[in-house]
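A protein chain is absent from this complex, but the other protein chains hold their places.
Here is subunit A:
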Amino acid sequence: MEAIEVTDLRKTYGDTRAVDGVTFTVRAGETFGIVGHNGAGKTTTVECLIGLRRPDAGAVRVLGEDPARRRRALAQRIGAQLQESSLPERIKVAEALRMFGSFYRDAADWRQLMERWGLQPLARKAFGDLSGGQKQRLMLALALVGAPEVVVLDELTTGLDPIARRETWRLVNDLKMTGTTVVLVSHYFDETEALCDRVAVLARGRVRAMGTPGDIVAQTGTASLEEAYFALEGADR
C-alpha cells in the first residue's frame, strides 16, 4: 500500500519555481529520503505533505487523503519535525511533551518518550535554556508523541553532535521496526544511506534521480551516494 503519493507537484513563489513537477510515492512502512541543494524545494515539498502549504498544481495523497483539505484529520496520524520552529521560551520539556500529548486521540506515553529520547535529565528545563541539539531532540520527540503512522522529519540531525546523531539513527531505526512510514530530509549522505530504503535527489524543484541508494550509485557509475550526488549536480552545472 502507498502511504504517500505525490503527482506532478508544483509550487511557485513569485517567479521562483520552488517545486516544479515532483512525483514520487512512499510505501507504508518505508523510510524515504529527500536530499538536494539549499533551495532545491525539499521543505516546500514536505510541507505540502503535512498540509502547511497548498500546492499550486498536482496531487498529494497522504494515507489516502488530501492534506490541503484534511489537515486536521490527518494531523492525528502524521508527526512532523519542521526545519524551523520553536516553543514558548519558558515552557519546560516535560510540560511540552505532556501538553502535545493531550492534542491526540491515541497519544504515545510521553514519559516513556522522554526516557527513550534521553530527555529525562532535562525534564524541568525551560525550552529557551536548552542547547540547539537538545531543542532538536525535543522537537523530534514531539513529532512522535501522537504515535503517528507517518513521520516527516525535515533536517533530522542538523545541529546534533556525532554521538547524538548516531543515537538518533538508532531511534529512527526503531521507528522503522514498528512499521512507521518516515520521510526524511537530510544533507548527510551517510545518514541517508544508513536509514533510507529509497531516496529522491531534488535539484531546482525537480526529481533528478530516485531509487534505492544502491540504484542511484549504480545509475551514476559511482562508488557512494555522496559521489553519485556530486556526479548528478556536476552534470547539471
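In this section, contacts are C-beta pairs under 8 Å (C-beta built on N, C-alpha and C of every residue); 3 or more make two chains touch, one makes a residue touch a chain; residues count from 1.
Here is the rule we go by: contacts and distances are computed from a predicted model.
UniProt lists the omitted chain of the complex under the protein name "Transport permease protein" (options: "Fe-S cluster assembly protein SufD", "Transport permease protein", "Formate dehydrogenase major subunit" or "Acetolactate synthase"). Contact with the undisplayed chain is limited, among A:I34, A:C48, A:L63 or A:L87, to A:L87. Among A:D20, A:E95 or A:E233, the one in contact with the hidden chain is A:E95. Touch with the chain omitted from the figure is made, among A:I50, A:L140, A:L160 or A:L175, by A:I50. The hidden chain makes contact, of the residues A:A28, A:A75 or A:A194, with A:A75.
Summarising the interface, subunit A meets the missing chain with residues 50, 52, 71-73, 75-76, 78, 80, 82, 84-91, 95, 98-100, 102-105, 139, 142, 146.
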